[in-house]
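So that we are looking at the same thing, I have put the structure below in structure tokens.
For this depiction, one protein chain was excluded, whereas all remaining protein chains were kept in their positions.
Order of writing sets the labels: A, B and C. Residues in every chain begin at 1.
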């Protein structure tokens, strides 16, 4: 059933009675069948969030009229509405540096059907991983970046992203801080993997920090990138046990598995339109 | 919001379009506001399951008319409907033998507000745990059972359960196999904790079996009791790592934590009306 | 075998060849049999750590001569040596406030034989948990503390600890910061449970901090108390997943299980003499 043509509706609005019913009736009256619905209310902020998946076969309303109709329907609640269609696959660019584990992992999962998106484009500030991209038949662009050239080179990246009609960007251990211009251009569309359990161990060399502090777990955090480094909305986190006998090198090895699975999980939630962002936090519907 | 007066509707029926919309409209038109809704479709069996929570303040329909109305509304889908009300707290009996860890755990969680039910009654086939029940101010009944007296003594238990208006029974390491008469009397209302990862290590002494096989994880399974021992629908499971250095005694110690948390989790799902049973499996809505 | 009379030797010293052999020969020549040995070398600091368990039946050397003999044996390595005997059970005091879950958990585990120590004494700055201590037959002392009376009341606590010959102190959600005098008096012998994943969310209300930041895991940390609040050597940590749908109250519920298991684990490691402290970190031998 899930594999048939369907739409996903993401709505945030002021909370109040009747929203679920109004949306359910709207879908039904237009000829859709609800496959999945989930909702969340933040009672302190008075905000309501919902994610609705419904069939498109025989849906009466044209695609481009769905969002405006929902906006009109819920207008007293001042809604923010997004609609996605299951046959419009998202296109992602993967930005990397020299480390290959997250790149392999994303491309393999995508090929295996675990990530329902496309990754036509790999961009790197080193040439190291060209062979990996080419093995999978993806375009690879080497865009080296220094402090001085960053703004200009990001311009090169923007062109590549536009030419390839890229919807979202994955920083797969990219090791470069993006400029505010980049972040503003792709709000809630740049996903980073931080190799630490945020908010602990922000910034550089988190495994060194963790080793020095003597923690018994190390973590990784997948988050949207915002202007404040490592302060963006967290999408997914995970940890793995460590002990006194783990050197920093052991932590790096153990951390790789974490980084791969957490980043893949964050990307999966993003491409399946499961995430709503508010108050610098995420609602992630299962 | 969740703490206000609300109803929970559990429906299984033949799948088809419009069910979600019909239920949402029904709730809205009767003056309720949907707080939570979840659904699942088993596409192979063509069965649809939903759980809907909605406010009761100002609901137009009388409580005892809600289920019949939903049945009428969905009659083409041949629904099974249950309705529960947040001010009608479930009453559970805890059956134990000599081991105290699950009994303490259930009573402490219930007192701490983690399990929204009452446990007015503890029944045991040994007198060992009387002091625990009394410490928490619960009635304790010693009903010893032998092979010969089992049927008769279960009669005594039935009387106690009825006198105390008990809705569900928890076997908290009870160590007795119930008669089919007992199981039939409380279908999907007797919860057992099996100290093994079902379907592995069914029957007696699962830790001994696990130790002999040299497994690297031991598990516990919370399930509804059916006529076939350890074959009932599984509600919750968990595992914990073990190694060659764990003796059977170590496994028993580690297993206790598992048993407590898995049983508490299964009971929590039951008392919050999150479970639908079909095809000897469970749908457990989060 | 493990249950026979045995000694545990804990040694930290400058690293170098032959230490393991020297200790093994020493034990053998004195008539002991090594049951368990573990070691760790911090190659950056050049420090060697070992934990050796050996039988005492027929051991030639008197108990009080073992430590001095080992010190003499390894004197070129400037060792720190501790020896513990399996028939000299450690005596712990539990300090609590109003919350009962960690207190019940520690006393139940100790009664079940999971924690090989005694807990003869419960001290509280509120009278709330008197009934719990008395249910388990433990002495309960209500020692209320205010900012003004803290130093004086800690004096009262010291007297209680000495009168009961207490070896170590467990802060089981005690909610009071100890004075430096207390910490200095019991170095590496006061164990605290912090309800956050250190070093994230130090200080007050960690669940509120976690909720605000929107993390996807919450943690608990068992650590030795030092002069710097929440900065002491970490012994054990664990986490549990949370989501947007978990309120602060839900986090508190989930956190309780974490706090219980992490604190019990830290206490178990301490009473089994598995912990060596150095550089504000712990070596915890399995």
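Assume a contact is a pair of C-beta atoms (placed from the backbone, for glycine too) under 8 Å apart; a residue touches a chain by one contact, two chains touch by 3 or more.
Just so it is clear, the model here is predicted, and its values are computed rather than measured.
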Chain not shown: contacting residue from C:35, C:112 or C:248: C:35
Residue of A:108, A:156 or A:229 in touch with the missing chain, whole complex considered: A:108
Identified contact with the non-displayed chain, of B:183, B:236, B:252 or B:271: B:236
Contacts of subunit B with the absent chain, listed as residue ranges: 40, 197-201, 213-217, 219, 221, 233-239, 243-245, 279-284
On subunit A, residues whose C-beta touches the chain left out of the figure: 100-101, 104, 108, 112-114, 135, 245, 253, 256-257, 261, 286
Contact footprint on subunit C, counting only the chain that is left out: 1, 16-18, 20-25, 27-29, 33-39, 41, 43, 55, 286
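Here is the rule we go by: only the chains that are shown with their structure count from here on.
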Maximum centroid distance from subunit C, chain identifier (CA atoms): A
Gap in Å, rounded to a whole number, between the CA centres of subunit C and subunit B: 37
Whole-Å gap separating subunit A and subunit C, where each centre is the average of the chain's CA atoms: 41
Junction residues of subunit A, two or more chains touched: none
